[in-house]
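Missing here is one protein chain; the remaining ones are kept as they sit in the complex.
Think of it as A and B in the order they're written, each chain with its own count starting at 1.
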Amino acid sequence: MRNVFLLLVAAAFLSGAQPLYSQEEVGADNPMSRLQEAFRNAADKVENFVVSIDVERDASKPETADEEAPKPVLGREAQKRPGKYYRRPKGPVSGILISADGYIYTSWYNVRGDNIERIMVTLPDGSRLKAQRLGWDENTDIAVLKVDGKDMPHAEFTATDHLKPGHFVIVVGRGDDRLSLTVNSGIVSAVNRLEGRAIQIDAALNYGNTGGLVIDIDGKALGIACHVSDRAVTGQNSGVGFFTPQSKLAENLPLMKKGAVIPKEKKPFLGVQASDGAKDIEGAEVVRVLPNTPAAEAGMQDGDIVVEFNGSKIIDWDSLREEIAKTIVGQAVKLKVKRADKIVELDLTMGEKP
Amino acid sequence: MAKRLLIVLILAVILPCSAALAQEDDATGFARDVQKQLADLVAKVSPAFVNFGGGSGIVVSPDGLVITNNHVAGRSNNWTVRMPGGPNGKRFTAKMLWKDTTGDIAVLQLETNGEKVPYIDMADSDKIRVGEFAVALGTPFMTANEDSVPTVSFGIVSAIHTNRGGYSDAIQTDAPVNPGNSGGPLINMKGELLGINGQIRVRFPYRVNTGIGLAIPTNQIKRFMETYKEVKDGSVVYHGMVNGLDLKKEPACAKGALVEKIKKDSTAEKAGFKVGDIITKVNEYDIYNYVRFHGVVGTYPEKSALQVTLLRDGEEKTLAVTLDRRGGGRASQVKSNPKAAFLGVVFSQVPNNDGVELQQVVPNTPADKAGMKAGDIITEFDGKKIENPDDIRKALGEKKPGDKVKVKVQRDGETLELEVELEARGNR
Partner (left out) sequence: MIVRLSLALMSVLVLAAIAPSILVAQEDGDLIRLQEYNIEMLNKLAKATVAIHCEIEGRKSTEPRIPRRGQMRRQQSGGSYFGSGVLISADGYVLTSTSVVPAKAKNIKVYFDDGTVKEADLVGVEERNNVALIKIDGSGMTHLKLGSSGDAKTGDVAFTLGNPYDCIMNDRQVAFSMGVISGIYRLRGDGDYSGRVIETDAALNSGSDGGPLVNAKGELIGLMNLSYSYTKWLNTAVPIDQIKLILEDIKDGSVIYPRYGLSIADETEPSGGVAVTKVSRGSPARNGGLRRGDIILEIDNLRINHPDELAEELTILPPGSELAFLIIRNEEEKIIKIISDKFVQKQEKKEPEPEPEPKVPGTIGLSISEDQGVLQVTKLIPGGAAEDAGIIAEDIIVEIDGNSVATLDDIAGILKDRFAGDKLTVVVERGGERKEIEITLKKKE
């Protein structure tokens, strides 16, 4: 009898050890709440490293001296009123403290330009400091700022070798009011993008959180969200986003701290949308000529098939790409295209890849 | 002895409880588990991805059958595609077997020289539950162009059996899909293909995803694959419709689709439909309104034999119908005059003679510049009522390049008036 009683007691204890996923009363133990708790925990770990940055610009001066810069490819409506959509929106952006004495990473797009009058950083506690823009890397879209600081909480980055497509990432930034935290989540979309310069994620990236911190589910700092601009075809919150990972940040940090500028590698650019791989077509088929590009200015049209470029015969897009790579920005080239059974000769000046 | 029993009892209590506690409290551990399983799934399916350059595709059999969108691959019957493997990806030649220009599907065969290629199975899309997780593989904005390793995005199945944008029975997902994802797979947590991503809805001036992606379901694709399994020469295949059957346009109809008009001597009349019938089922699918009727029928190839259940005078009846061909195809055939006025769309007949629906708007054409979008239904062209593709062809034929034409379209329930400036076709 006593043994039966003990067995019953044991059984009672043991049954209490089942995992709790109650279907009736939805308490805080449901799987979604647990996932959310993991997100909250991760973001909490890095909250204090995230700052808000106000970049005050002189609106009467142009942002860059180069007025010939290629315009972005936008939708139809935007092309009707380009001023409205090319314009950088007003409002603060995000940045990350990376040292106790006040070095800050943000995206280069945020602090790009010759018309910046003042950069003010708002710390998580509300205090405001003036920041100096030091150097930047136009290829990884990262810039370094400096505020006067001491013992500041700061991010320490982790290598990203453990990341795989499908892993959660969280992007942390500061909101329009400079104090509230913004959090966007997603997964790693691909680990090797932009010629090794970036890791791709599907979290929503926009003007507000560019320059923000990308962390993994454990709250480890992986890199800086960037490559968002009014000129990026990826637009805002499209789910195609990039961040510069720790390895790329570390590479050029010493130089950027000293104020060095690592300019964009100037790659020659035509300005067309290719039709790769369609084999029934002899030559390189141009599906679409992008507006305001060297191709457009040379008079190329949608549907043209490039058959000769800079003196070389073109049989497909691979050969055209090879020939383009041999040119340099600014070079004048002649090319031949097939258009409605006629061969048309065009004169083109190679542009710069945006 | 009693002591030993006590020790065992204590252990029996502590061990399971601590196991359970460890499981409950560690939310991060839970999330890590979830993400590991997701990453494993992604690693399993990614090798079956096919990169078409401007679009995506997926391999569905070990001998290399590839599915993609017609608007990605339709314009050439031979392709060089790439799959992940090596720094620049692995190249394959692919040959077009057949293309469904109305349903926006193209099926190709990889030339694998007898080698097996990675592939994924096709799920039963009628068993999809809304709220399921899904991943999309693709090359949005040409991101996979360097090594053909696909871009992965994650979301849920937002809705199923939606009739929108020219896709009659679409799966809607909030997994981010963008230009370049077209033709690529939407995959469930078992690693099976749910559908082919082909369209997005945008709401800002940028052509980027805003949370609605539409995919063509596998069951529709499977029907066509079965019917056309002997077609290997790249021909266009056709969808089915019931000619002469006019349904009342009442989306809120609770009982079924009401037959409003039957054309004399039509397929509908010969099959036995009568005015006043309320269609409640097509094969195993429930029909709740005319939108769904066209949605279901739109998943079958021409000549398919369907069982239609309806209510007549309170009694249930079943009719057998064999589908007619649903007219479709490009606005003008390949032999057209390059100097003729040209719009730049691929359209198909809207059932019910209701107009002409745009399957596709070719970029940088007069239609594109005027603001037309896939899914629009043209109801009026240059003041003339448009009921079917012939009406448009005739109306266009009377115009010249440079003419400005007012066009009325229906979009998401709204009527818009657009002005199109016609251009010469050129070699498009």
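As a working rule, contacts are C-beta pairs under 8 Å (C-beta built on N, C-alpha and C of every residue); 3 or more make two chains touch, one makes a residue touch a chain.
Computed from a predicted structure; not experimentally measured.
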Review point. Among A:Phe157, A:Tyr207 or A:Phe269, which residue is in touch with the absent chain?
Key: A:Tyr207
Check your understanding: Of the listed residues A:Leu181, A:Val307 or A:Val344, which contacts the missing chain in the full complex?
Key -> A:Leu181
Point to revise | Absent chain, residues of chain A that touch it | key: 3, 6-7, 10-11, 14-15, 17-19, 21, 23, 26-28, 30-33, 35-36, 39-40, 42-43, 59-60, 77, 81, 84, 89-93, 126, 170, 175-178, 180-185, 203-204, 206-209, 236-237
Study note, to complete from the structure: Contacts from chain B to the absent chain lie at residues 1, 4-5, 8-9, 11-12, 15-16, 19-20, 23, 30, 33-34, 37-38, 41, 129-133, 155-156, 158-164, 172, 174, 189, 201, 203-204, 210-212, 251-255, 288-289, 291-292, 295, 412-415
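We adopt the following convention: only the chains that are shown with their structure count from here on.
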Exercise for review: Report the residues of chain A in contact with chain B in the complex, numbered from low to high.
Suggested key: 6, 9-10, 13-14, 16-20, 29, 31, 34-35, 37-39, 41-42, 74-78, 85, 164-168, 186-190, 192-193, 195, 200, 202, 217-218, 233-240, 273-281, 287-289, 301-304, 316-317, 338-341
Practice item. Within their complex, state which residues of chain B touch chain A. Key: 5, 9, 12-13, 16-17, 19-20, 23-24, 27-28, 30-32, 34-35, 38-43, 46, 52-54, 75-82, 93, 135, 140-141, 143-144, 146-147, 149-154, 175-178, 202, 204-210, 338, 363-365, 368-369, 371, 426-428
